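Every protein chain except one is present and positioned as in the full complex.
Naming follows writing order (A, B, C, D and E), and every chain is counted from residue 1.
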Amino acid sequence: MSNSELIEYAAASPEVRAVYDDIMATRGTDWVNNFWKALANDSKNLARIWGNIKQVMAHGALDPLTKELIYVAVSVTNGCRYCIASHGAAASAKGMTSAQFGELLAVIGLANETNRLAVAHDVPVDDRFL
Amino acid sequence: MSNSELIEYAAASPEVRAVYDDIMATRGTDWVNNFWKALANDSKNLARIWGNIKQVMAHGALDPLTKELIYVAVSVTNGCRYCIASHGAAASAKGMTSAQFGELLAVIGLANETNRLAVAHDVPVDDRFL
Amino acid sequence: MSNSELIEYAAASPEVRAVYDDIMATRGTDWVNNFWKALANDSKNLARIWGNIKQVMAHGALDPLTKELIYVAVSVTNGCRYCIASHGAAASAKGMTSAQFGELLAVIGLANETNRLAVAHDVPVDDRFL
Amino acid sequence: MSNSELIEYAAASPEVRAVYDDIMATRGTDWVNNFWKALANDSKNLARIWGNIKQVMAHGALDPLTKELIYVAVSVTNGCRYCIASHGAAASAKGMTSAQFGELLAVIGLANETNRLAVAHDVPVDDRFL
Amino acid sequence: MSNSELIEYAAASPEVRAVYDDIMATRGTDWVNNFWKALANDSKNLARIWGNIKQVMAHGALDPLTKELIYVAVSVTNGCRYCIASHGAAASAKGMTSAQFGELLAVIGLANETNRLAVAHDVPVDDRFL
Partner (left out) sequence: MSNSELIEYAAASPEVRAVYDDIMATRGTDWVNNFWKALANDSKNLARIWGNIKQVMAHGALDPLTKELIYVAVSVTNGCRYCIASHGAAASAKGMTSAQFGELLAVIGLANETNRLAVAHDVPVDDRFL
């Protein structure tokens, strides 16, 4: 659809540029990835989503790499090709090794399997888990 | 369905008991949770699934707590109530703090949101991510 | 919500009763299950959905039991507790054995696992499959 | 991501070649499809997943074609393009007719529809199904 | 798979042409989109699905634009690229503005987020909602 064109910095409004500048400053990079250029078709939502990402993905009780692994786990489960590529790359940039990636996928795959087995059997939650 | 009844140790076949024993020995516990008691209706699959879990969830390039966080991320995304309860409890037992749990949910929620935005805009994968 | 109350035969309109009668006649039973009583809040949709089910689930190139197994596979994957119970019961009524149920679940679980692995690796479709 | 490159037989380690050999011997073919070449980036998981597939998809209480139909049903529901292509091809190779494929899709589609209607109405499970 | 080729009008059977004619007449267009050409591999299902669409998407208690917005919401949540494109185009043709599209996506994204938070916390339904 026409409003999903990618908005480049040169063509962006001041509001959009302000978000792009903050993305680059926060990440220490000189470019923004396509996800933000697509969101920029709606500058209010661009600013809102970026504000959420900035707050949620910051270092906190969980380190940034662990957060990326969780992001990949959700993205694979939902089948979002773009998100797997972008957060997989982010995880690699934050130090994910090839062995860790292999184990990440193994856990994701197995969780998707056992989730269905638990549902299929309608397993009652153990008292100790309540 | 009748074959989803929970098979208790006392009523279990030798093959099922052998798996239960290995679960308890591996975990250092004296009980098995309902998921396994439901799977025990099919002893071959019980042994197969347990073999997978034992291999995949062992300490490796990723530590056991991180693996549980990933498990919870998948389970929440799939909406598996039992799995959220059991792997949430496992994460707590392995040291997950309340602050970490809050951040885990924040990442899961946001990833589910941005996954849909990326798909809705049909965002092309950046060359740098390929 | 109020329009999800279950409409019993005695309280049903003539249009709804006509569908209930056809369900019972087609199945050779003297009762209708709760799914239809909930749909009956909107008699036009009740008739439409029943018309679809009657056509699609009839004996054809696939036998009725195989169709029920497929129905269960979809229902487990979507996590629909009601649908797993009702189509699992239908499969049993059509001859599904306990061993077949075990294998059905094993395939469902494994497919859910490998689906994610294929997506995670963004595996290109082999030429021979096109 | 780099660890999703496809590992060809000539470039594979002995552990990977052993799995490829077993895949070809089990299937009576002289090639392996891309899914396994992607998994081969992690030889331990390659061997584990193949071991599961070999056990679960073997002839048993359900015949191999029925198992492929179930696999396709899960794959369509999850939206896994690769898996639909590969297991659709496997089903064809095992004798699925065009008419059967049409009915398979009809059941899958309708189950996805009624799953949502059952959830939307929060239909209570009938006593007879418990 | 071979039965997913697109059936053009010139190559279509009389039964398929009748559906194509009805689609064009109902929509006031001189072409049919690829979805129908793919379904046409199974003329019985083509007619059934078109009959459902024609009934459900007609003007009723909800106007046609609102119905398209709902269609897009489901399609984005399921990750169906074709359906997002086709129903997005249909919504635009029925008057959806760029601002409305932006808000539509914002609601879809946020609902996907809060759905997971509600499930993760296993929030009990408030009495007032029952």
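What we mean here is this: a contact is a pair of C-beta atoms (placed from the backbone, for glycine too) under 8 Å apart; a residue touches a chain by one contact, two chains touch by 3 or more.
Every value quoted in this text rests on a predicted model; they were computed, and no experiment measured them.
Enquirer: The complex has one chain that is not drawn here; which of the drawn chains does it touch?
Expert: Spelled out, the missing chain touches these shown chains: A, B, C, D, E.
Enquirer: Residues on chain D that touch the omitted chain in the whole complex?
Expert: 72, 76-77, 79, 81, 84-85, 105, 108-110, 112-117, 119-122
Enquirer: In terms of residues, what is the contact footprint of the unshown chain on chain E?
Expert: The missing chain touches chain E at positions 4, 6, 31, 33-35, 38-39, 41, 49, 52-53, 56-57, 60-62, 66-67, 69-71, 73-75, 77-78, 80-83, 85-89, 97, 99-100, 102-104, 106-108, 110-126, 128-130.
Enquirer: With the missing chain put back, which residues of chain B would touch it? List them for me.
Expert: That gives, for chain B, the contact residues 79, 85, 88-89, 92, 98-99, 101-102, 105-106, 109.
Please note the rule applied: only the chains that are shown with their structure count from here on.
Enquirer: Name, by label, each chain that touches both members of the pair chain B and chain C.
Expert: Where chain B and chain C share a partner, that partner set is A, D, E.
Enquirer: Suppose a student superposes the Cα atoms of chain A on chain D; what rotation angle should they report, nearest 5 degrees?
Expert: Here the rotation carrying chain A onto chain D measures out at 120 degrees.
Enquirer: What pair in C-D, A-D or C-E shares over half of its contact pairs, by residue number, with B-C?
Expert: Equivalent contacts to B-C are found in A-D.
Enquirer: With chain centres defined as C-alpha means, what is the inter-centre distance between chain B and chain D in Å?
Expert: It comes to 21 Å between the two C-alpha centres.
Enquirer: Roughly how far is chain D from chain E, going centre to centre by Cα mean, in whole Å?
Expert: Spacing between the chain centres: roughly 27 Å.
Enquirer: Could you tell me which residues belong to chain C and also touch two or more other chains?
Expert: 52, 56, 77, 79, 81, 85, 88-89, 99, 102, 105-106, 108-110, 112-117, 119-122
Enquirer: Draw the chains as dots and join the ones that touch; what shape do you get: line, ring, star, complete or other?
Expert: The chain contacts form a complete graph, every chain touching every other.
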